[in-house]
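Shown here: the complex without one of its protein chains, the others still in place.
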Amino acid sequence: MEQYLEAALYIVSVLGALALSLMMPRGRSGVGKIGPLIGVAALGGLWLFLCSSGLWGDRETGLSTPAFIYYYVFSGIAIFSAVRVITHTKPVYAALWFVMVVLASCGLFLVLSAQFMAFAVVIIYGGAILVTYMFVIMLATQSTPDGHSGQIYDRVAKDPVMASAAGFLLLAVLLSVAFDYDQIKDIRMDAAKRQSDAALIESTLGNRPLAEQAVYKMNEAGEAVKVDAPEPPANLDPTRLANAERVGLDLFMSHPLGLELAGVILLISLIGAIVIAKKKVPDEGAVISR
Amino acid sequence: MPLTEIDSLTLSHFLLTGAVLFCLGLIGFISRRNLIIMFLCTEMMFQGVAISLIAFSRFHMNDTGQTFVIFVLTIAAAEAALALGLVVLLFRRKHTLDALVWSKLKDV
Partner (left out) sequence: MSIELIKLIPWIPLLGAALCGICCMKPALRKLAGPISVISIFIPFLITLGVYSAAKNLTGDDRIQTIYSWMGVNGLQINMGYLVDPLTMIMLFVVTGMGTLIATYAMGYMKGERGYARFFMGVSLFIFAMTTLVMADNLVLLYLGWEGVGLCSYLLIGYYYDKDWAVAAAKKAFIVNRIGDLGFALGIFLTYMTYDTVSLSVVVEKASAFLTDPHYHASAADLWIPFLLMLGAFGKSAQIPLYVWLPDAMAGPTPVSALIHAATMVTAGVYMIARLIPVFELSPYALPTVATIGSVTALMSGTIALCQYDLKKVFAYSTVSQLGYMFLGVGVLSTYGGVFHLFTHAFFKALLFLTAGSVMHALAGQLDLRAMSGLRHKMPVTCWLMFAGCLALAGFPFTAGFYSKDTILAAAMGKGIGDHGSWLFFILALMGLFTAFLTAFYTFRLWFRVFMGPEHFEMGDEHHGEDDGHGDDHGHHAHEPHEMPWWPMNVPLVVLAAGALFAGVIFNGWMSDSIENSTAKPIAVQATSHAVVQPEYQIITVANEEADKGTHAEAATADQDEHHDSLHTMMMIISSIIAIAGIAMAWYFHLANRPLTDKIAKQFGVVVEVLYNKYYVDEIYDATIVKPLRFAGYAFEFFDEWVINNIVFTIGFVPKLAGWSVKPMQSGKLQGYGLGMVLGVAIAALLVFMWAF
């Protein structure tokens, strides 16, 4: 089975490279028909193979059936959108498709129960960064040459075949590692490996006043009135930590230096961006791309 | 929900998605000529890496993977700020976003 998988990976990589090189912009509109077909066939074949593969039969390694469905949906959306990002000839649409990539991958984050990261990425990427991109795209828009629906450098890719070949070569190598059964069979969701929430709470959040959370409400007179705390939801276990809590604990406890460095980097890039934006550059006139 | 052999998801599934996103971003970076789209592609590579990191985090039952995604986001944000600033600068200079225009170091 394994050798079939190996061979399947390479066939899929070749097909993917073929599909993508057919879909890359070459001065025509759209992505054609054959390219997407081959691409879908490649991805579908790979997935079918994965689904039918006995390799993944170890029950304790996997996620549940809904997750299974969600994975294929989000993964399909992400990959399709990614293809559109790099094949679309209009930068604005490419940026919008990228938003789709971000959203789909955030769906995958949710499947992987990383809720905090999912929403953080949606906010930061889909919100902040992509809006910046949109601004820049608007700023740097030129009048298009007559008769064409976009700049030449958007419509014609450079060496798409070579790029696809190189990219899918790397993909094949990565996948052959990722699907190496001997390497990954021991990687499973083993709850025993996990530091228990209770221990974490005990060691770091020992004074968390879970039970005495007071809830104040404002009465008509504008006074704060203490009301009885509502009953916590039945499935809320006070001895368990939410995802955001765990990430926060990990971030602040295990990587304080990284956190500080990240802050410094952000500050420097902030200053750098200002300096760059203020810089006066000579206008060398329009350069006509070929 | 009873797990069957057929419907179990593994780390490899997510790594596959991450790798595909990463490589598509790479291909886009290499073959697209528009500077902005090139940087979009680098962001897409970050996305692939982020998926892999989160999958590792989940399957290894270790939150550090998610923490690293925060750092990745930081870098992505910083890069976006600077890169876009540079793109604007370059655009102001030559009125084009074509990366091929900037090839002054080439051998003639």
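Going in written order, the chains are labelled A and B, and every chain counts its residues from 1.
Criterion: a contact is a pair of C-beta atoms (placed from the backbone, for glycine too) under 8 Å apart; a residue touches a chain by one contact, two chains touch by 3 or more.
All figures in this text were calculated on a predicted structure; none of them were measured in a lab.
Student: Where does the absent chain touch, in terms of which shown chains it meets?
Tutor: A, B
Student: From the list A:Ala7, A:Met162 or A:Val227, which touches the chain that is not on show?
Tutor: Of the listed residues, the one touching the omitted chain is A:Met162.
Student: If I consider the whole complex, including the chain that's not displayed, which of A:Val173, A:Ala244, A:Leu270 or A:Val287 touches that chain?
Tutor: A:Val173
Student: If I consider the whole complex, including the chain that's not displayed, which of B:Ile30, B:Met44, B:Ile70 or B:Val87 touches that chain?
Tutor: Of these options, the touching residue for the absent chain is B:Ile30.
Student: Touching the absent chain: which residues on chain A qualify?
Tutor: Listed in rising order, the touching residues are 158-159, 162-163, 166-167, 169-170, 173-174, 176-177, 180, 182-183.
Student: Could you please point out the chain B residues that touch the chain left off the display?
Tutor: On the chain B side, contact with the omitted chain comes from 26, 29-31, 33, 38, 99-100, 102-107.
One rule holds in what follows: only the chains that are shown with their structure count from here on.
Student: Averaging only over C-alpha atoms, locate the centres of chain A and chain B and give their separation in whole Å.
Tutor: For chain A versus chain B, the centre distance works out to 8 Å.
Student: Touching chain A in the complex: which residues of chain B?
Tutor: Contacts found on chain B: 1, 3-17, 19-28, 30-34, 36-37, 39-41, 43-44, 47, 50-51, 54-55, 57-64, 66-67, 69-71, 73-82, 84-89, 91-101.
Student: Would you pull the chain A residues touching chain B in the complex into a rising list?
Tutor: For this pair, the touching residues of chain A are 20, 24, 46, 50-52, 54, 56-59, 61-68, 71, 75, 78-79, 82-83, 85-86, 91, 94-95, 98, 101-102, 105, 108-109, 111-114, 116-117, 120-121, 124-125, 128-129, 132-133, 136-137, 139-140, 142, 151-154, 156-160, 162-164, 166-168, 170-171, 174-175, 178-179, 184, 187-191, 193-194, 243, 246-247, 249-251, 254-255, 258, 262, 265-266, 268-270, 272-273, 276-277, 279, 281-287, 289.
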